[in-house]
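Below, a portion of the complex is reproduced, with chain positions unchanged.
Note that the chains take the letters A and B in the order they are written out, and that residue 1 is the start of every chain.
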Amino acid sequence: MVPRYTRPVMAAIWAPENRYRIWFEIEALACEAMADYGAIPKEAARTIRTNGDAAMAAFSDADIARIDEIEATTRHDVIAFLTWLAEKVGPDSRFVHLGMTSSDVLDTCFSVQLKQAADLLLEDLDMLLAALRARAFEHKYTLTIGRSHAIHAEPTSFGLKLAGHYAEFARNRERLVAARAEIATCAISGAVGTFAHVDPRVETFVAERLGLAAEPVSTQVIPRDRHAAFFCTLAVIASGIERLATEVRHLQRSEVREAEEFFHPGQKGSSAMPHKRNPVLSENLTGLARLVRSHAIPALENVALWHERDISHSSVERNIGPDATIGLDFALARLSGMMEKLVVYPEQMLANMESLGGVVHSGEVLLALARSGISREDAYRIVQHNAMATWTNLGKPGGRTFRENLDADPDVAGRVPADVLDAAFDARMHLGALDHVFTRVFGEAGPAA
Amino acid sequence: MVPRYTRPVMAAIWAPENRYRIWFEIEALACEAMADYGAIPKEAARTIRTNGDAAMAAFSDADIARIDEIEATTRHDVIAFLTWLAEKVGPDSRFVHLGMTSSDVLDTCFSVQLKQAADLLLEDLDMLLAALRARAFEHKYTLTIGRSHAIHAEPTSFGLKLAGHYAEFARNRERLVAARAEIATCAISGAVGTFAHVDPRVETFVAERLGLAAEPVSTQVIPRDRHAAFFCTLAVIASGIERLATEVRHLQRSEVREAEEFFHPGQKGSSAMPHKRNPVLSENLTGLARLVRSHAIPALENVALWHERDISHSSVERNIGPDATIGLDFALARLSGMMEKLVVYPEQMLANMESLGGVVHSGEVLLALARSGISREDAYRIVQHNAMATWTNLGKPGGRTFRENLDADPDVAGRVPADVLDAAFDARMHLGALDHVFTRVFGEAGPAA
């Protein structure tokens, strides 16, 4: 992920320093476990811990350079690290990594990093949920037109729209919690997962200390269906971001103007057109969603590793591990800020709602007619006729509103009393179930209008 | 999905008859709910139920043709169905679908169909799990070589391999249970989800009767993040199928021949080469996995519908709904049968395991050397030297086994006693943790060897 779309807090999880820190922790914990049951001297485990902790505390770019230098010869990253560690730990380093295989370290480390990333993403989601909740209650009674097919349908409330996005991100949060559990496992089972040279107690010990579950069956590696499920979950969340971003892009378009992203003083919308205020954040989020979504495919292709493992997954994960989590973290943080500061124009919402001459109230009129005793087909025909007449002459001289057309139609006037029509044309009738829905979503209806 | 890869039991879920049956059930239940709280006459609800049930009981291709005929004019499938229903129900049909919108029916029906499909897939998974469990216990102590990078690594057991696949499909079962819950929701909330013309009690009633949850916020439609999560789950399962299929394809290759798909009498492997017995089932499963996986992408793209809904998701779902579930059902059923009948060759497994002159036992030798007091680097150098000498001269005149080379190397012989080497070369040492792993996976270790 390019720096432009990277927050330092997530980037730090994927920095070499964090990786080496986790590698050391795994090795040190494994030594402590082995010392526990007498496989290696307790004194050695203590030395490894003490000297290693000191080395990690003093860890600098020089250490990274040294490890890289060793890897240039060994062409193996874990062996390079262990060689460096031996230089720091001294002779007791011969007890490090005993009976383990590289993947024990690499895969367990990747689990820790993904767990750290998931924790950060959960924080992001909480921020976003808080923003959406606040704006949903703020606009619970803000009338706006609901649209299907981008055509005016019936009135709704802007708060209800936001409640829907809140509910989606609440689901996304649950999915991420499940996905975090998917990848939070530890494998220290040796070359092909048989524990031939390392006691299962090591795995149990390390897993517990790192807040991971022990992987039931690892085959040198942690099975990649877990990671596939994780990246698919990120893809689902990204798609939710795209949905909300798309909504804002629509609301901000020149002909709609019901809401706008906050426009910073000094910001320039266009090098040629000074009047432009563009929904660039939500457009950017749309693109980021495409990126994060695309990472699901190689993650799925990574599942079918050959036999007990091949290493084809590695280059994929070295990229999509950081890219997907950094991209999603950035997008969620950007979306939170955008929704917090979103400028909403309730008057414009009302104006748009009424701009079609009142045909958006046709649904209730249809029901009123049906209740008057005629068939649904006849009612539909009458309402459509009047709606079309309104629509066709909208804004033209002599064009009548839907209500005026209905009042002039004996098929209607003779059947539906004026006060029933009045009620059908009162947009507030669409707000009646808000308490019901808000309670379902937020656990409370909030203050009355 | 072409008929070749279709099982009738899953196809029936997606047949027009099942769809219309569910549509009617939703409409009839909604009427009963409305009658309950007095919105429509109780007698009307009863008539609708009685006449509708009769019509559905007598439902035939002629009814489908009639509905198609109406749709050719109305260009709207739900209206066409309601018109047909009115012909069957009589005048009380004017109480059907009151205050509802087409998506109330369409989306809730899709939920029911996906739930039915998920139930069938869960049965498939149970069959597969049973087959894998049986074969895993059968081969718990069948020694075979573990391979990383498709290179011999260390011995393992064939049962342990199968236990790993069992564990993956057990996870897939859990994921599918979660995915089933994702899509098992009901929405009857009207044109833009405000319940303006239909009481929330209708939704609650219908949901309960159909075994669904009420959708917290629907916006004419059930939000598509649910379906995206569902199809992503199918993609993860498909990838697990590919992993097991790939394993079998490898095991059956001419040079390995450790297992083979059952070969039917009369089956012809090739029109030109009569000796061929090809792993066509597992290859076929590999292709089916690609198909099912590909459906995740449009499902994710479906999430960002415009405003309260657009209908772009519909053409996608009309295809991937059946295709993904039919394809996965067929694949799981095929895989179950294939694993049940898989022909396993334990002697060939042993022969392959020993074919590299014993270098596969190098890991334990390395540890034995390290335990003798020399540094890990020195131990590694000594072992690699002897392993490479074995490897290079494998099968050549004068080529020695790994054990012979070690015995001839004073760096080894002086440090590691013969009985320790004997133990290191006994493949059964790799089976020691089987009980531990089997108990984690299956809840029991099974009978001793």
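Convention: a contact is a pair of C-beta atoms (placed from the backbone, for glycine too) under 8 Å apart; a residue touches a chain by one contact, two chains touch by 3 or more.
What you are looking at is a predicted structure, and each value in this text was computed from that prediction instead of being measured.
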| item | value |
| --- | --- |
| Assembly size in copies, with 2 chains present | 4 |
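Heads up, the rule we're going with is that only the chains that are shown with their structure count from here on.
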| item | value |
| --- | --- |
| Rotational angle, Cα trace of chain A fitted to chain B, multiple of 5° | 180 |
| Whole-Å gap separating chain A and chain B, where each centre is the average of the chain's CA atoms | 25 |
| Residue numbers on chain B that touch chain A, as the complex places them | 82-83, 86, 91, 93-94, 96-99, 146-150, 153-157, 160-161, 163-164, 167-168, 171-172, 175, 178, 182, 189-197, 200, 214, 216-220, 223, 225-226, 228-229, 232-233, 235-236, 239-240, 242-243, 245-247, 250, 286, 289, 293, 296-297, 300-301, 303-311, 363-364, 367, 370, 374-377, 429-434, 436-437, 440-441 |
